[in-house]
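Take a look at this one; I'll ask things after.
Excluded from the complex is one protein chain; the other protein chains are retained at their positions.
For clarity, chains are labelled A, B and C in written order, and residue numbers in each chain start from 1.
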Amino acid sequence: MNVVVCNNLTKQYGRSKVIHSMSFQLAENKITGLIGRNGAGKTTLLKIIAGYLHHSSGDVQVFSENPFNNLKVSANTIFIDNEMSFSQGLTLKELLETAGSFYQNWDHDLALRLFDYFSLDPKQFHGNLSKGMQSTFNSIIGLAARCPLTIMDEPTSGMDSGTRKDFYRALLKEYIAHPRTIILSSHLLDEVEDLLEDVLLIKSGEKCLHLSIDSLRDYAIGVRGKTEKVQEWIDRIETIHLQDIGANLSYAVVKNDRSIKELEDARQLGLEITSVSAEDICSYLTSKTKGGIDHVFNRG
Amino acid sequence: MLINADSMKPIYVQISEWLENEILNETIQADEKVYSQYQLAEMFNVNPATAGKGINLLADDNVLYKKRGLGMFVAADAREIILRKRKNSKLNTLVNELAREAVQLQVEVDELVTMIKDTHQKIKEEQA
Amino acid sequence: MYLTEVKSWDIVKKQYRYKLKSYFGVFTSLVFIQLLAIFFSFNGTGMSGGASNSISYEVNYYSGDIILVFMMIWAFITAIIITTKAYRYDDFSFITNRSISHFSNILFLLSVSIFAGISVYLSTHLFQVLVFYLKDNFSIIKDTLSVTTWLTGISASTLYIFLFASAGYFIGVLIQLHRGFAFIIPTFLFGGLIMDGLGGNPTLFMNVSKFFGAETSFFLFAVKVLVVSIVLLLSSIGISNRMEVRK
Partner (left out) sequence: MSIIVMLIPILFFVVITMGIGTYMVRSNNKRSGGLRKIKWLLGGYTLVLLLATAFSVTLLPEHVTEGKMVTRSEMDKVQAAQSKIIDRAFAGKLENVKGAFLEKENWSFPFKGSTLDINMIDKEMYGIMVFVEKKKINGVVEATHYYGKSYIDGMDFTDKIESPSLAVDGKTLSIKAPKMLEVSFTKFSEGFAFSQFSGTRNAFEDHHTSVMGNDFILLSVPSDLNITGDVNFVNE
């Protein structure tokens, strides 16, 4: 069963399209990473799925319903981001209790234990917390609510690296114990890579890739060697990325669908073939130019 | 294998190799139940699907077999299969490298075979 | 994971309870503003005096009018405040949709209006006790209130306060729709009042206040207030449908 289904989903503010004709499905009980650069439209997409924003055209379904302003979707979805607003009049402890009164699957015991572990002060107010502490608190709510659809938009922003690791571990354990559909957005794939089952990569409001994390790791290969040899080899092949890496040396990234013969050719040309990490693939696929940042400096 | 050995192996391959090692040094006996994908996911801190892929890799090679509703168990001849597989893949890679290098250095087949024979003899004697 | 089915009314109750707790701070300003109103009331609403051959008299008139007016303004501003983003978005951290959010807001406003309505009556008495001890003239005249007058009085106070809360809610939602209304509405309102006043007889202002204030039948008054409030609140809900739920 698909929890989220989007068909030609488009969102525009005035004339600028923030989400452009996006189509994808998210299957039940998978952790999907929504990866994209800042401003790619991750947050907008997530807010449409969470039912906070209207979409402009196309179709979006969450639990087979239009999520906008939908009570059923709201009851089964939790959206965690760092703009989450909580009443300034209630202490953290009171907020946890309130959250517990809303969500049917809420695990208060878990919430309290996480609360203790991350040494939050129950008498403190949300607005007085540091950014990292706020993220931690929001994430605790996100985990303990056990919503069938849990959306976390950059949940670890502001957390220190120890807390991040702890949080991701907690997320994984919670997921294993109580499987649910999780969408985790991040601009850093590295950090969440191991947790994910699928990756949805978006670039400037458009879907770039949607595949399993393992396929993503095999998605491309890199070739390194003398510039003219690299040029010769990639002559008829579409490159994802091409970069000068030193005096007369180049590095090219292409899709991993070359025939054995082509790879043999590369060997003959003295090129070194490497695998490309998922993080790098995402970064190359979402960069504006094929040459990456180096391109900016190559005016020759 | 055409991809350089120095590049990182995918996690599910690492998991299946780890399981193979556990079977080879008999931490897990034949006909014993192996870890579930969820246990592996927790141990390696990865998504259960990834861990499951590692298990499936071994099931495909008949190292593990499935008991319905109970999980995956180690096959009776698991060790042999693993050894054979490793022999094949590892030696194949090395032989490939060796042959390639030999061609580049213009070493003829007979010369190469002699070199291998000598080295093999030497190592055996040392171990004896 | 199985999906939860929720009943709207259930969530309304939960949101309402959450609001009572989280907006509890409005009661701080209620207390402060009531005390301020009591202080202002010491001025009295009037004085009259006279003398003849053998008698000279002086009467000081006091009433709870200022307290009620201040509570009306308080409800008006409270309603505007709870339409602002900081408050509106609080709901959406938990389960809700817009109708439920509005509905629980309205319930909240109704509850505080009732509390304010009753406390207007009570604080009028606090004021009387204070006057009794702080002023020298011990002769005090009070209207005797029949139970009906007492009940209609408290209900009417509540209705007046709720009317203003509804108006505030409406204006608050307009301002959320477009910031420009924050300038347009006061200009229009006060400008209108002043133009009215300049004309010599403030017809608009008087007519609006007479529409409610000169109604001597409590039933008709209640109908008038409720109809106008419901129109204002429904318009607010209608207007907010043009907005995104949360940005």
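Convention: contacts are C-beta pairs under 8 Å (C-beta built on N, C-alpha and C of every residue); 3 or more make two chains touch, one makes a residue touch a chain.
The model shown is predicted, which means the values in this text are computed figures rather than measured ones.
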| item | value |
| --- | --- |
| Which displayed chains the hidden chain touches across the whole complex | A, C |
| Touching the absent chain when the full complex is considered, from C:Leu122, C:Ile184 or C:Val208 | C:Leu122 |
| Among C:Ile114, C:Leu193 or C:Met243, residue touching the chain not depicted | C:Leu193 |
| Per the touch definition above, residue among A:Asn7, A:Ser64 or A:Asn128 touching the missing chain | A:Asn128 |
| Interface residues of subunit C (partner: the chain not displayed) | 21, 24-25, 27-34, 46, 48, 50, 52-65, 67-68, 70, 73-74, 76-78, 80-81, 119-126, 128-129, 131-132, 135, 137-146, 149-150, 152-154, 156-157, 160, 190, 193-194, 197-198, 200, 202, 205, 210, 213-218, 221 |
| Sites on subunit A contacted by the missing partner chain, in the whole complex | 88-91, 94, 123, 125, 127-128 |
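Keep this in mind: only the chains that are shown with their structure count from here on.
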| item | value |
| --- | --- |
| Label of the chain whose CA centroid is most distant from the centroid of subunit A | C |
| Centroid spacing, where centroids are CA-atom means, of subunit A and subunit B in whole angstrom | 33 |
| Centroid spacing, where centroids are CA-atom means, of subunit B and subunit C in whole angstrom | 78 |
| Centroid distance [mean C-alpha coordinates] between subunit C and subunit A, Å | 48 |
| Subunit C-facing residues of subunit A, complex | 29, 47, 51-54, 63, 68-72, 74-76, 83-90, 94, 98-99, 101-105, 141, 146, 148, 178-181 |
| Complex contact set, residues of subunit A against subunit B | 30-31, 168-169, 172-173, 175-176, 194-197, 212-214, 217-218, 221, 260, 263, 267, 272-275, 277 |
| Contacting residues of subunit B [partner subunit A, same complex] | 2-4, 7-8, 10-12, 38, 41-42, 44-50, 53 |
